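A single protein chain has been omitted; all remaining protein chains appear in their positions.
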């Protein structure tokens, strides 16, 4: 068991997939010579050459559109959209083309496409470089959406995403890149759609994903000191999401708090809360609580952004509400 | 009190706003000479001339982008995006520009922009011409989202949207255009964000919007024959949505069914259900029930589409579940 | 008989629903007059430009000899007749309420499909538009499964889930018609990348309308194809119309200037002259297979019917409509073929084959069952997730 940084884990997954399957290509802005804005594609160009590591122009619509066509023609493209905010420019290709091709062509083809992108604040990058828009994509039949919380999952889930025959949006939280964690490349392959109990507990279930899992865990740590045992469920995948794991946990704790960095209203947490209110209602001993960003754009100033992103204190408040 | 068709009500609202305020312009594909794909802009070009009724090229990104700039420069643009599926091409302008400008420029300006678009199936227009994507936009701070269910609301809410200082996405369900309804232009101006009790009842609350309100009402009619009194809440506006009205109704009926045509998972209903599970949990006597389209693209064939769009039978099944 | 063409006109349902001709205008019942030239009645700037251009192109024609065309001409005529016959049949089926949704016919534009596809092989891929029937038929989609699809039946090529705007047949390289204007263009760019990296020597081609020239993704795609020097043939089907508007009111640019701005090869052809289209396409395809720059082929043609079936076309000058038959690519090609020995009987044989093929396809489609909802939902993902 080695330690690895999140960013490095992503790189390693890319390298291995490219080594094992010559149809895997990566493309995106400044990912070749520039090695990626977050240096995640470091070394790929040198290793695999410009035929498989394609620097693209600043043309998000054509990047994803071309990736769809490439996927129809024998390749497995891994496209990078530098910031998730820019996915606004590629929504047609993702939503009207990639996600629907298999269905609307009667099952004639699959679209083995991965779009890697970064979300989240914490870098004071401002309103157009910090958004968490994963709920949009989870609403689109035909897409899968993955959002790892730690290096090991980043590695294994990216490999699973690339192996997946269908289009997967792989969301990396920027603040995680520098985070180190345990990592065993020899672990059995992961399946998209399986959550992970990041911490077992009995009194309350905290469901989360991505960087917010760390926030949830640190809140759980504090709660432990108060004699409250919180279970933290790391969704890992948002579409599909692991209903069994969430329901199973709620059945034991009877209290549910959902935490994510995205804007709370109409976010991923809404679906989780709704499903529990529909299908595990009788298990609930208290109202569901959602913790998420307030309904405003991500502000630039350090002081503002700090108040904007849900922190451990916000999770604690949420848990206390659920327990009261 | 006169009768008017939904499409005609939209036209009339446009005409009156343009008559009353010379800064109102309309722009879109084939809306001038072509009078609109659904003939909603009929007569406008003749009445107001090509300076204020602008036929655009097939350039959705630039249509909405230019509308943002026009709104910053003294105009009140009403842009038409022919089918909501095409909004995928204009998401940057809507989400990164229009919705954020006021906030991120420190309140220096407002963006009085309306984007009219059509959603929904029923015309066998297939997977790329039938989607209901309003949940995306409701997730974006800075946007308002309106979706009327009847001619009178279409008229009054469009007038409210055009009068609104902020960007409003105004969603018209295609199947409603031909529907007639009562209409009183002299009614006091409506406010965005106020729901309407479309039918009063005691046993269960059915929350809906757009064309699905009609489905809900017809289910309520059937239920009445069975001695079940259903209250139908027509949201009218999805962002903001009328929490007071929904909570108020749930407080009386203690049972909630949410109905929309959009895909159920991660749809607008998720937010409503989640909020009720958070803030009116103790009022609920039964699990929340959501009725929406299954998790698949809108299929083309008549037989498939018919099964796809939630109908009165689906609402009835939902209500029965909520009552059991 | 249509004079000098070898065609017995009645095999095609020129009179749809008894009221309208192939081009959607009332027909007098008499044989239409063909002069093989350009009708003077066309009055829009677009048509004036088209007339001027065709004259120039034809003047240069004699020099362009390297093209053995004889049998190919017959094959292309058969393709065109198959498309025309199919679409006229669709128009009737639509009028009879047998087709859900809306359909966009390519009547009058068949020479583009037949000509370009005559230069492509089965492993070459194409992407097309809402007006794509002709392209997919010319590329070799099975007619029965095509009709079933457009009619929303279970055994349609897309299992009834896509319909007219989404016909696709991966087995013959049809990556799909598309309901989003311009969206096929980057898909074809990506397919060309697949061909290039796969070293298949296949090429990719995309058909797009003049109206779609206004979409930004065209710009991005031209650029990408140039940077990567991809084997792609961009076919701009310039029919002068973008829905209810002449494209001249929507697009201030010029396809030629754009292509050249990105360093692409470009040629322009009379899109109603199937031999000319084939010739230009073949030249372009040859160059592409040899690593040449991506090529834009602009085909000047005219939309024969409304934007969609049922479009009353009030926005169209009756003079323009009445001039359409005179430039119909099918009789024009047929007359040429007829002048070859045996052409006459060959055409008759084609006519029969086509007609029976269509009737057989329609018959089988009418009998086909309706699609199954459960099967549909299983195809949202490749392996249905269990949960």
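In order of appearance the chains are A, B and C, and numbering begins at 1 in each one.
Going forward, a contact is a pair of C-beta atoms (placed from the backbone, for glycine too) under 8 Å apart; a residue touches a chain by one contact, two chains touch by 3 or more.
Since this is a predicted model, take the numbers as computed values, not measurements.
Every shown chain that the unseen chain touches in the whole complex is listed here: A, B, C.
Among B:13, B:26, B:104 or B:259, only B:104 touches the chain that is left out of the view.
Among C:102, C:147, C:234 or C:262, only C:262 touches the chain that is left out of the view.
Which of B:11, B:37, B:96 or B:303 touches the hidden chain is settled by the complete complex: it is B:96.
Mapped onto subunit C, the interface with the missing chain covers residues 214-220, 222-223, 226-227, 249-254, 257-258, 260-263. Annotation for subunit B: contacts to the undisplayed chain at residues 25, 51-52, 54, 56-57, 59, 61-62, 64-75, 77, 92-93, 96-97, 101-110, 141-142, 144, 165-166, 193, 240, 242-244. Residues of subunit A that touch the chain left out of view are 29-30, 33-34, 37, 55-59, 61-62, 85-86, 88-89, 123-129, 294-297, 299-305, 307-308.
One rule holds for everything that comes next: only the chains that are shown with their structure count from here on.
Ranking all chains by how far their C-alpha centres lie from the centre of subunit B, first place goes to C. Computed centre separation for the pair subunit A/subunit B is 30 angstrom, with centres defined by C-alpha atoms.
Residues of subunit B in contact with two or more other chains: 61, 85-86, 88-89, 126-128, 295-297, 299-300.
Multi-chain contact residues of subunit C (touching two or more other chains) are listed as 156, 158, 160-162, 166, 178-180, 216, 376, 380.
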